[in-house]
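Every protein chain except one is present and positioned as in the full complex.
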Amino acid sequence: MILTVVFWSFAGLSIMSALLCVTRRNPVSSALWLVVTLFGLAGLFVLLDAHFIAVMQVIVYAGAIMVLFLFVIMLLHVGRDQPPDMLGRVGSIVMIGVASLMVLELWVLTTSEPAAELQLPAGTLAREAAQLGAVGAVAGPLFRDFLVPFELTSILLLAAIVGAIVLAKRRI
Amino acid sequence: MFLGESLAVSAIIFGIGVAGVLFRRNAIVIFMCVELMLNAVNLSFIALAQQLGREGQVIVFFVMAVAAAEAAVGLAIMISIYRHKESVNLNDIRLLRG
Partner (left out) sequence: MPGVGWLWLVVMLPFAGFLANGALSFARPDAKRLVSAIGVGSVVLAFLLAFGIVQGVAGHSEAPHVMTYWQWMPIGQLTLDLAFQLDPLSSVMLLVVTGIGALIHVFSVAYMNDDPSYARYFAYLNLFVFFMLVLVLGANFPVMFVGWEGVGLCSYLLIGFWFSDRANADAGKKAFIMNRIGDFGFLIAMFMIYRETGSLSFVEVFAAAPTAFVVGGGVITLITLMLFLGCTGKSAQIPLYTWLPDAMAGPTPVSALIHAATMVTAGVYLIVRANVLFAMAPVSSFVVAAIGAVTALFAATIALKQWDIKKVLAYSTISQLGYMILGVGVGAYAAGVFHLVTHAFFKALLFLGSGSVIHAMHHAYQHTGRHEDSQDMRNMGGLRKAMPWTAALMWIATLAIAGIPGFSGFFSKDEILAMTFARGGEASAFFVLWAIGSVAALLTAFYMTRMMLYTFHGPNRTGTDEEPHLHEAPWVMTGPLIVLAIGSVFAGLLNLPAVLPGSGWLHHWLEPVTAASAQFTAEAHIEQATEWVLLGFATIVAITGMVGAWMLLKPEAVKPAAEAPAETGFGKVIFNKWYVDELYDRVVVRPLMWLSDLVLWKVIDKGVVDGAGVNGIATVTRLVGWIGSRIQNGRVGTYVLFFVVGVWFVLRVVTV
């Protein structure tokens, strides 16, 4: 019971702040509302037995990426005047398209169940976390089954760093 | 636990992200809406990981790493464009005109 309330609080928070993020005129406001959204989602992650991921979300996403966003926004002095919409008539057509996209996804996702043989018994994740610890539970598959992607991701990050510096410098 | 509801929330946030991408003209704000979409998908993965295994969470891990790399590079590009055009408004960036 209490879990439901908590779930819907965080879900409602996420949705509301997402809406606000999209509709604010000032990009700084948009960025800050996005941070709130990320926090809300982190809360949801905790409820879904993904403790490690939740903390990662706060540290990496809300802490690093959004800060980067805010730096760039303030660096570029953006946010003078911009209407939030595209063309009026075309905008409403687009709105309808987007809405149908949402409806479609809702319908598809909420009415489909994974196959019975793939499903784990309820509460498996919680037990594992209790045994191995939150971090350990994630680290297991990460360093065993997903080792190669892990290493490749580090190279990717290296490439991103180099690329960002090269692109943003005034003179190489 | 909250599978259906989580998927619904994920869908709604994804839709909001799409609407934002289509509606906003500021390139950076659009970028932020893309991040929103990514997060909505992360929520889906986490929700399904409960039933299908820990791999869902590992995938989210990788998504976040890639999102970070992508944000870095993308914002660097925005800065370059701003240096050329004095604006990040999408209406002004029309060099791809056919």
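A few remarks follow.
Note that the chains take the letters A and B in the order they are written out, and that residue 1 is the start of every chain.
The rule is simple: contacts are C-beta pairs under 8 Å (C-beta built on N, C-alpha and C of every residue); 3 or more make two chains touch, one makes a residue touch a chain.
Here the structure is a predicted model, which means the values were calculated and not measured.
Although one chain is not drawn, the whole complex shows that of A:3, A:59 or A:108 it is A:108 that touches it. Chain A residues in contact with the hidden partner, per the touch definition given at the top, are 86, 94, 97-98, 100-101, 104-105, 108. The missing chain lies against chain B, touching residues 18, 21-22, 25, 30, 90-91, 93-98.
One rule holds in what follows: only the chains that are shown with their structure count from here on.
Here the CA centre of chain A is 7 Å from the CA centre of chain B.
Within the complex formed with chain B, the residues of chain A that make contact are 3-4, 7-8, 11, 14-15, 18-19, 21-22, 27, 30-31, 34, 37-38, 41, 44-45, 47-50, 52-53, 56-57, 60-61, 64-65, 68-69, 72-73, 75-76, 78-79, 82-86, 91, 94-95, 98-99, 101-102, 105-106, 109-110, 114, 118-120, 125, 128, 137-138, 140-142, 145-146, 149-150, 153, 156-157, 159-161, 163-168, 170. Within the complex formed with chain A, the residues of chain B that make contact are 1-2, 4-20, 22-26, 28-29, 31-33, 35-36, 39, 42-44, 46-55, 57-58, 60-62, 64-73, 75-80, 82-83, 88-89.
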